[in-house]
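All protein chains but one are shown in place.
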Amino acid sequence: MSATVRDRAAPRTGRPGPLWALPGVAFFALFAALPMVLVAYLSFTHWGGLGDPRFAGFDNWTRLAGDRLMHRAVGLSLLLTVASWAIQTPISLLLGVWSAGRQRGRAVVSALFFLPLLLSSAAVAIVWRALLDPNFGPLAWAGPFLGLGTVDLLGGSTSAFWVIVFVASWQFIPLHMLLYQGGARQIPETLYQAARIDGAGRLGMFWHITLPQLRNTMTTSSILMVVGSLTYFDTVLIMTGGGPGTDTTIVPYLMYRAGFRSWELGYASAIAFTLVVAATLIALVMVRLTGFGSMRSTREGI
Amino acid sequence: MSVVQERAPVNTPGGTRSPRPGTGRIRRRGVGERPNVLGGLGALIWLLVVAVPLYALLIATVQRGENYVPEGPLAPPSDPTLGNYATAVEKGLLGFVWNTALVTVAVVVLVVVLAATTSFAIVRSRRRLTDAAFRMFLLGLAIPSQAVIIPVYLIIVRLGLYDSLTAIVLPTAAFALPVCVLILVGSMRDISEELYEAMALDGAGSVRAFLWLVVPMSRSGLSTVAVYSALQAWNGFLFPLILTQSADKRLITMGLFEFQGEYRVDVPGLLTAVVLSTVPLFVIYLVARRSLADGLMGVGGK
Partner (left out) sequence: MTSPRTAAALAALTLLTVTACGGGGSSSGDEMHVWMYQDTLVVVQEGAVERFNADHADDGFQAVIDQVPGDNYVERLRTAMGSGEQPDVFFNWGSGSIAPYAEQGLLEPLDDLLAEDPEFADAFLPSVLESGKVDGVQYGIPLRGTQPVVLFYNRAVFEEVGVEPPETWEDVLSLVDDFTEAEVTPFALAGADPWTEQMWLQYLVDRIGGPDVFARIAEGDSEGWRDPAVLEAADMVVDLVDRGAFGDSYASVSYTEGGASTLLSEGRAAMHLMGSWEYSTHLDQAREFAENDLGYVEFPPIPGGTGDPANVVGNPTNYFSVSADGPHVEHALDFLRYTAQDEYVADMVANGEVPTTANAEEVLADSPNPEFATFQYELVRDAPHFQLSWDQALTPEVATPMVTEIEALFNGQRTPQEFVDALAAL
């Protein structure tokens, strides 16, 4: 119980006062929490970025509720999240476990695997656009060679969406691989030794030891994926500009378009606030699932 | 992955890791076990998926602008040149790198200091206030920075900071805080109570406990935080885009736009800038890779 911990802890010397947290909290409050409050306020105004916001009542919200583009964007964002999770999880899990082996070759290869994460989303998007160009990229000869004719992945309604999913996976799988690698290295070797004595095969050990032991890692990684998929914005902006048409217009991109292309910052704030609420809900679920929030530690308290 | 390497005694270099159960142990393949063919094959496929685009990226940097589109992104340049690198430097890329480095250093310093003190208070203080602070950071964990770009713009303008590097530093650092606090809380809560008691017996107050116990013991967590916030700052896109405009405040991601004429883009020039801009991060990564993995483990483990 944390209450007993607190009771025991209070009189001990060397405990920092809450003032230690003040600079960090104040800083976060001013540049991250205050904006979240302001975005709620702005969603009830009309504002073009010039002059002062004018109060608009529920105009933006009624418009948002009836906006077909928004409905579509929410659907696309959800699909993007689910698809990213379903693709990234198994790949990073397998690669992470594989790279957890201490062999030198694996270490070198995993160092290479991490490289995409060092590139900015902008860079990744530019490189992939060049590779997928239907007229001047490798697909220009591969398509006819395979009897497919012209292959225009970024120009197709569904294919452009899946390209975003793929490119985001390409960029972020290394991060999750690293998480699983760390998790796998924490599994006590004794578990495997015992299993080996029982005659378990590699698959059996993976299934009965590795997977259950990585449960917590999986929760963390999944949540980071869900949170991360809210931020594929850079990729969409550069690769497709939300297109073709509006087929890859996910919620953050719709917000950007409404805000900084159409200059309806009040309406964009309504979209943005929806994002904030969704993200907070995700955070709540995350705290529940992972126990991040509990002050339980391996050493202190129980 | 050769047999020789597998049999060679494997050891973690250094021995700087924090004492944590299980991590000191080295997993080694049991004698006589078959090599993991499937795993190796999967890793090989992924290696191709990662390496081919990176190859395309590198090859483009020695390609001439006018040959890039006709020759395609995979063919070795018929007439290689280092001109793109010269052009990149000529166009002031080093200035952008310098600006980005300034911003990155400022963000890293701010985040490391604020996250460390805040986490110390959260882990050790155990008051209702610090618990509340921790909850606040946890809820901020999932908020994408795009969602609040509009009010951040408003705040920065009102503070008179528009078009300064500070304008980028402040919100970038604020949005890196939640993850960093979580990472540090993870690694600080593992410091054993006995060590604190020993410090207290020596008459150490919270400052000395922080500087001589907490900081050294959280080294890997602190490196993770530094690398994470450096990545955020180095690859930031939306804050520089919206919060600055003049050429002497341009960061590397925005500098990519420097390579762009009114109606066309010099793709090899752009990609060269990308490659050059990644070099500093790559060096940091090589240095901090191990502690990064360990720090992330603190998040995912348990």
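Which chain is which? They are A and B, in the order written, and residues in each are numbered from 1.
Here is the rule we go by: a residue touches a chain if its C-beta (ideal position, glycine included) is under 8 Å from a C-beta of that chain, and two chains touch if they have at least 3 such contacts.
Every value quoted in this text rests on a predicted model; they were computed, and no experiment measured them.
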item: Per the touch definition above, residue among A:V25, A:L76 or A:L154 touching the missing chain; value: A:L154
item: Residue, one of B:V50, B:L93, B:A115 or B:L165, that touches the chain absent here; value: B:L165
item: Footprint left on chain A by the chain that the document does not show; value: 16-17, 19-20, 23, 48-51, 129, 132-136, 149-157, 160, 240-247, 257, 260-264
item: Residue numbers in chain B that touch the chain omitted from display; value: 66, 69-70, 102-103, 105-106, 109-110, 113, 117, 153, 157, 160-166, 169-170, 205-207, 210, 241-243, 245-248, 254, 257-258, 260-265, 267
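The rule we apply is simple: only the chains that are shown with their structure count from here on.
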item: Interchain centroid distance [CA atoms averaged], chain A/chain B, Å; value: 15
item: Sites on chain A touched by chain B in the complex; value: 2, 5-6, 9-10, 12-21, 23-25, 27-36, 38-39, 42, 91, 94-95, 97-106, 109, 111-123, 126-128, 130-131, 133, 136-138, 140-141, 170, 173, 178-183, 185-189, 192-193, 196, 202, 216-217, 220-221, 223, 226-227, 230-231, 233-234, 252, 255-256, 259-260, 265, 268-269, 272-273, 275-276, 279-280, 282-284, 286-287, 292-293, 295, 297-300
item: In the complex, chain B residues that touch chain A; value: 1-2, 5-6, 8, 10, 21-23, 25-30, 33-34, 36, 39-40, 42-43, 46-47, 49-51, 53-54, 56-57, 60, 69-70, 72-74, 110, 113-115, 117-118, 120-127, 129-131, 133-152, 154-155, 170-171, 173-175, 177-178, 181-182, 189-193, 196, 199-200, 204-206, 209-210, 231, 234-235, 237-238, 242, 253, 256, 267, 270-271, 274, 277-278, 281-282, 285-286, 289, 292-294, 296-297, 299-302
